[in-house]
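Of the protein chains in this complex, all but one are displayed in their positions.
Chain naming follows the written order as A, B and C, and within any one chain the residues start at number 1.
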Amino acid sequence: MEPMHCGKPRPRQVVVPLLRRDSIGASHHVLTFDCEQPLEAAPGQFAMVRGAQWGESPFLPRPMSILTAGRRPSILVKVVGEGTRRLASSEPGELFTVHAPLGVGWAPCPEDRVPVLVAGGVGVCPLVFLARGLTEQGRRAIALYGGRSAGDLPLDDELAEVTDLRIATEDGSLGQLGRVTVLLESAIEETKGRLKVYACGPRAMMARVVEMCRAADAPCEVSLETIMGCGYGVCLGCAVPKVGGGYLYACSEGPCVDGHAIAWES
Amino acid sequence: MEPMHCGKPRPRQVVVPLLRRDSIGASHHVLTFDCEQPLEAAPGQFAMVRGAQWGESPFLPRPMSILTAGRRPSILVKVVGEGTRRLASSEPGELFTVHAPLGVGWAPCPEDRVPVLVAGGVGVCPLVFLARGLTEQGRRAIALYGGRSAGDLPLDDELAEVTDLRIATEDGSLGQLGRVTVLLESAIEETKGRLKVYACGPRAMMARVVEMCRAADAPCEVSLETIMGCGYGVCLGCAVPKVGGGYLYACSEGPCVDGHAIAWES
Amino acid sequence: MRCDPSVKVGALTLKNPVLTASGTFGYGLEFEPYFDISALGAICTKGLSLLPRIGNAPPRICETASGMLNAIGLANIGVEAFCTDKLPSLRERNVTVVANIFATSIEDFAALARRLDREQGIAAIEVNISCPNVDKGGLEFGVDPQMAAAVTSAVKKVTKLPVWVKLSPEAGRIAVIARACEEAGADALCAINTIRGLAIDVQTWKPRLSNRTGGLSGPALKPIAIRMVWEVAKAVKVPVIGIGGVTCAEDAIEFMLAGATAVQVGSANFRDPLAAHKIAQGIVDYCERRAIDPRELIGKALL
Partner (left out) sequence: MRCDPSVKVGALTLKNPVLTASGTFGYGLEFEPYFDISALGAICTKGLSLLPRIGNAPPRICETASGMLNAIGLANIGVEAFCTDKLPSLRERNVTVVANIFATSIEDFAALARRLDREQGIAAIEVNISCPNVDKGGLEFGVDPQMAAAVTSAVKKVTKLPVWVKLSPEAGRIAVIARACEEAGADALCAINTIRGLAIDVQTWKPRLSNRTGGLSGPALKPIAIRMVWEVAKAVKVPVIGIGGVTCAEDAIEFMLAGATAVQVGSANFRDPLAAHKIAQGIVDYCERRAIDPRELIGKALL
């Protein structure tokens, strides 16, 4: 895997039309945009997205992981509030400001470790992108994907194409009964601790994953989902407490960061 | 013509989908809504309209003359700012709050006078509605319709169907060269002053029409287009200065009022 | 669980915590076609003065981002006409009426209260010491604790009705004014009135309102209003009534969590005549879903 931290493509803000909206169930929607100039992005980077016609409210753009780059970049939106509701109900042709690529993507996986991707809900996006990159390099990741029930696992098919996918649901409606951490336990055993974990999902999940990796002495990167104002380092709104005090800024020092560096308890 | 002031239908606010949008040139759009319960309205009454998904900004609904009533009521929108831009760019299926019928419509035309409708721009709406009502009663109005050029005369065909229509444009691109007041001069002569004028259009036009009617000793009703907050008499935002001091409220005492009662100069 | 939405504002029990704000609900009777307004916590009348006022020249309102400016100039029919033409109908309909009053001198405030005290069917007097849109007597009373206290006690002295004082957000420290009014006998404090704003037309280079400045209301104002309600609620023991940008039940609940016993719905009435009614219902729904009593919300975020 190529170094993703250096030689980062330059972020730009463009106004582009929505090309298509693919809705997966009621609350997940893949939005694909039509860009004249291809969007170059590395797995784990994100975009700040806002409807060009939203007027003054909602005021700020919304951070969204980049699912695919290129001329037709896409994101996966889960409806949680007004901004995501508007994104989810937009129609092809509508104009959006897309500010991307932003942030620091995933770091390469050491040759001697198995990449294990742990996804929860929409946290799957940056991991699908990562898995595709790994596949291109001829590496195959193990993916662990969990949710409350089968309906909370968008893009499971996409993930299955490029990984060795294992699923857990809390209600047992798909895959193993229980949380994704059960799957991680097996994966740690299976790889005899020679794994590198990449995790993205709810905060509580990521905290638990990091804890398990610490016990197994395994590296663990996480993609942080904090509230963001600007997405490019100028508002200082996205502070995340670090181990040992102080804060890191999720948008410019992350979103992909060393999970062991985060003070999860705070 | 039945008395429109009394026995007014009760106003209601409903949430209804846009059924169709018919655009006339770039800046005029007829919006037709789909109401379960028919909208009962008298010519000259108006609706307060707002997109149900606009969020908090634009904040207020926009007053729009009712063009047609019934199960599929319609309005004609001219784009002048953010609210009308949003109305004009909305797609069938989008939901709107429609609060109608509001205000006092046109008063009946005395049997011994010829109804003469003077329209400027989108002021044509309440006059088309009026002309249709008059036609149903077996009366035919003279309509005088003016604008800067041919493109400023939406619904001229609709008006021609139900009136004896005469057109004036300032650039001479359609009808007589000049302002609509030139046509009014002839109409006053033609009817030997036995006319009742109904006018709706830009303030300056209405002021001039009222002045000419005063000189001819003819009754003249106008439909006021003031800024409105609520449209139903509770914000006191729509004050219009009266002859002799004080204000009348365009939404509850109008929009159709005796033109001679308005202090146009102020 | 069926919840009982009634709240007590001092000795007065309101059917529910949703009132309508002065100047945004006419005299109440305008809502006849829409719903039974006696079901509301209360309605606050348009500000009443001793003599009728015709108000400011137009334009009186304009829209701003998520809000609006108004400079109505306290147009009203006068206290006398209110008592004879409006109040009897309201009384007949069993509406809980709060009479909002406005004057340019302490004497006139007292005279208004004295006049209203003679009437049946008024639940409380709301003293507006915070109107930004009149030449005289609006803000002075609201930004100076001594003046605010003087108006409050002058009104208290001449009426047995509960006296609510409506605070201005333009006082540097709203809690200081609030405490002064409480000490002077206010039975409840209402916060906030509008904040003065200005909008200029970049085509004509003229202010959008004839009065130049106007009071900002609507959702734009809400975070400031919530903060002020929180500050006032921490500073006083009497009930606080929250006002500013309430458009939905969640907004009302936010005010209650910040310390408000009840809320007033203002500009939202312009968008939807049923706004207050729906908000009251929404609070009941929220509380039933959570199996709590609406009164439990009051001040829960005060910590």
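Just so we're on the same page, a residue touches a chain if its C-beta (ideal position, glycine included) is under 8 Å from a C-beta of that chain, and two chains touch if they have at least 3 such contacts.
If you're wondering where the values come from, they're calculated on a predicted model, not measured in any experiment.
Colleague: Of C:Pro58, C:Gly73, C:Pro219 or C:Pro273, which one is in contact with the hidden chain?
Modeller: Final answer for the missing-chain contact: C:Pro219.
Colleague: Can you tell me which of B:Ser57, B:Ser74, B:Ser90 or B:Ser252 touches the chain that was removed from the display?
Modeller: Only one of B:Ser57, B:Ser74, B:Ser90 or B:Ser252 touches the chain omitted from view, namely B:Ser57.
Colleague: On chain B, where is the contact patch with the chain that was removed from view?
Modeller: 55-57
Colleague: Identify the residues of chain A touching the omitted chain, counting contacts across the whole complex.
Modeller: Touch set of chain A with respect to the missing chain: 10-13, 50, 56-61, 97, 99, 226-227, 229-241, 245-247, 252, 266.
Colleague: Could you please point out the chain C residues that touch the chain left off the display?
Modeller: Touching the chain left out of view, chain C contributes residues 64-67, 69, 143, 170-172, 195-200, 202, 205-207, 213, 216, 218-224, 226-227, 230, 245, 250, 253-254, 257-258, 286, 300-301.
The criterion applied here is as follows: only the chains that are shown with their structure count from here on.
Colleague: Please identify which chain has its centre, taken as the mean of its CA atoms, farthest from the centre of chain A.
Modeller: The chain lying farthest from chain A is B.
Colleague: Counting only Cα atoms for the centres, state how far chain B is from chain C in Å.
Modeller: Once rounded, the distance between the two centres reads 35 Å.
Colleague: Between chain A and chain B, what's the gap in Å when you average each chain's C-alpha atoms?
Modeller: Once rounded, the distance between the two centres reads 54 Å.
Colleague: Which residues of chain B are in contact with two or more other chains?
Modeller: In chain B, 56-58 touch at least two other chains.
Colleague: Which positions in chain C are in touch with at least two other chains?
Modeller: Correct list: 65-66, 219.
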